[in-house]
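One structure below.
Only one protein chain is missing; all other protein chains are in place.
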Amino acid sequence: MKPTIRVTIWNEYRHETTKPNVQELYPQGMHGAIAAGLIGDFAIRTATLEEPEHGLSEVVLAETDVLIWWGHVAHKEVSDAIVDRVASRVLQGMGLIALHSSHYAKVFRKLMGTSCSLLYRDEGEKERLWVTAPSHPIAEGIPPYFELAHEEMYGEFFDIPSPDEVVFTSWFEGGNVFRSGCCFHRGQGKIFYFRPGHELYPTYHDTNVLRVISNAVRWAAPVQREPLRFGKSVPALEPIRAMYK
Amino acid sequence: MKPTIRVTIWNEYRHETTKPNVQELYPQGMHGAIAAGLIGDFAIRTATLEEPEHGLSEVVLAETDVLIWWGHVAHKEVSDAIVDRVASRVLQGMGLIALHSSHYAKVFRKLMGTSCSLLYRDEGEKERLWVTAPSHPIAEGIPPYFELAHEEMYGEFFDIPSPDEVVFTSWFEGGNVFRSGCCFHRGQGKIFYFRPGHELYPTYHDTNVLRVISNAVRWAAPVQREPLRFGKSVPALEPIRAMYK
Amino acid sequence: MKPTIRVTIWNEYRHETTKPNVQELYPQGMHGAIAAGLIGDFAIRTATLEEPEHGLSEVVLAETDVLIWWGHVAHKEVSDAIVDRVASRVLQGMGLIALHSSHYAKVFRKLMGTSCSLLYRDEGEKERLWVTAPSHPIAEGIPPYFELAHEEMYGEFFDIPSPDEVVFTSWFEGGNVFRSGCCFHRGQGKIFYFRPGHELYPTYHDTNVLRVISNAVRWAAPVQREPLRFGKSVPALEPIRAMYK
Partner (left out) sequence: MKPTIRVTIWNEYRHETTKPNVQELYPQGMHGAIAAGLIGDFAIRTATLEEPEHGLSEVVLAETDVLIWWGHVAHKEVSDAIVDRVASRVLQGMGLIALHSSHYAKVFRKLMGTSCSLLYRDEGEKERLWVTAPSHPIAEGIPPYFELAHEEMYGEFFDIPSPDEVVFTSWFEGGNVFRSGCCFHRGQGKIFYFRPGHELYPTYHDTNVLRVISNAVRWAAPVQREPLRFGKSVPALEPIRAMYK
């Protein structure tokens, strides 16, 4: 039987504390809304930028199976040491779910190796997310498409490595498309980028959005294996016959 | 008709200047051997670590379609500014061919986002490279497999992102396997990692090895397109009907 | 230097001979329009359903590097023997470009192994094709997006295997998205599916469409290698020490 998955939801928690309209939408922060909305056998904690070590101490990360990340205006305030710590943990097996503007989070860019740039426009237009990988566990329980009445637009070209799977592809009212649900395997860890979630809209109260994130947590939870070992010369497993000179 | 491809071969050029047995194998450096052995409509120059800006000035890179890279003991001596410059050029379209121990080159690790670690062993064992993507242009003219009588072993797990194509898979006498020819698309650029090429062996005099690198240069040459443009809000291409609140 | 690529353009050639509005758009057939519009070092011939062996004799296929296919209402009239012949040639290295309604062509379905179903709607709506693989040679010379003022809609979920690369993703006025330019490697051959091309619209007179098909011909041309050999037991390349019982 699968153990309880330990989830840490990280939020820079800046818009909610400075903009009244965001505060009204997310009185407990977006991390609070997500924590309240996830459905599954999860043990959830939250962490924010202003906490010591951004709430992501070695201990917290060691006890985290899947880390959810939301950042936007304060990417630069995240310390490089914490970024390195999180990235290392992902390569060792911790799942990472990067939400919306976290495409530009230091840790996501570091793990992708590309600019992670994209086109954008915030006019509150309609987004329709189509399932383009119906056999994928992140699509479980999701209809062929679902709509968000108002969202910021993110458009292609999205400068990421070719995802291992593209679970959702978005249609935008203003004429753009986007790979909105992207899976990556890195080291012993898994990464899911999920596009929706501009702070001005009630996206993290949407049933389908919360279901996708819940599914993604299950998908991204670590497989149980011994740690990867590297960095030293290994003996031969079979006899080597020919010597060079 | 395709234009001449401008190739820059970069080598840290350290072993050849310090170890007599390497110098004997590669009197002109490994970069010299590769430059002499490439076959195609190429305009070739070379660059080395000790040159100003490591020989990779803005001008040189602007005039480079495909950069070949060999580094090993001096990865740390490569300046971060040059690494950033090279990585940017790759995302803008310049091809990159990373050879052998360059799996640990700063620029390769930066573009991959993973540790790029692997198992290794230098006992001069036999390597046999099998073609596992026979429709790929990098496999053109290559038999179903070819052998290198003596090579350093690199073994799985190789901590890279899932390659977009795996053109070669190696069998090693000592009992290991390795994804030896790996293609990646990053931004507007293409990257090929090719495993063989330990400095102690005459690998860069091997016909098949040189043919693979020549094919890879053609494959990695930039497609001609306008530069990617990012980083600013874009207007809607279609009317947006519903306003939020 | 690359040799001239021998292209055969196959068309069921039914709509053009039965519907006046299609005949007006394509007086030489869609195959004729494509033949006239391709740009490159190509030796082009055409073939149609009504010819003996549908114009695809062993000799013709043996002299074909890349086969372009357009079919729609007469998929069932294509003989299974010819389908098998074409599929075999693809696995042996011949490129295949399947256009528009050829997603349902017997040979495409056979090579995909899936239903190749999709959603569709013919209301002559606007299609906008976004480049989602800017480093791919099929995107050479193509702007970040291009539009077709009127097209039939094809929408996701498109029941194909995950493409090896998705070069174009379409936005449709009526609210759908589609993976419109899909690359597949099969055996020693390459396959490109390109979505646009409903017979009622002047799609095959569009500059960007013709450029994409021209690029795809170059991409799909066979690499020069010895034929794949299978189906017989092979001797060991290395000594086998332990015998079973």
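Order of writing sets the labels: A, B and C. Residues in every chain begin at 1.
Just so we're on the same page, a residue touches a chain if its C-beta (ideal position, glycine included) is under 8 Å from a C-beta of that chain, and two chains touch if they have at least 3 such contacts.
Bear in mind that the values here come from a model prediction, so they are computed numbers and not experimental data.
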Which of B:134, B:196 or B:222 sits in contact with the chain that's absent? B:134
Decide which residue listed in A:36, A:73 or A:237 touches the omitted chain of the complex. A:237
Give the residue, chosen from A:38, A:83 or A:139, that touches the chain omitted from the document. A:139
What does the interface between chain B and the hidden chain look like in terms of residue numbers? 128, 130-134, 144, 155-158, 162, 165-166, 169-172, 175-177, 179
May I ask you to list the residues on chain A that touch the chain which is not drawn? 1-2, 41, 93, 128, 133-137, 139-144, 164-165, 173, 185-190, 222-226, 228-229, 237-238
Given the full complex, what residues of chain C touch the hidden partner chain? 91, 110-115, 117-126, 149-150, 153, 155, 157, 159, 161-162, 164, 173-176, 184-187, 200-201, 228, 230-231, 233-238, 240-244
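Just so it is clear, only the chains that are shown with their structure count from here on.
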Graph distance between chain A and chain C, where chains that touch are linked: 1
Greatest centre-to-centre gap (Cα means) from chain C is with chain A
Based only on mean CA positions, could you tell me how far chain A sits from chain B in angstrom? 30
Separation of the C-alpha centres, chain B versus chain C, in whole Å, is 31
Each of the following residues of chain A touches two or more other chains, namely 155, 157, 162, 175-176
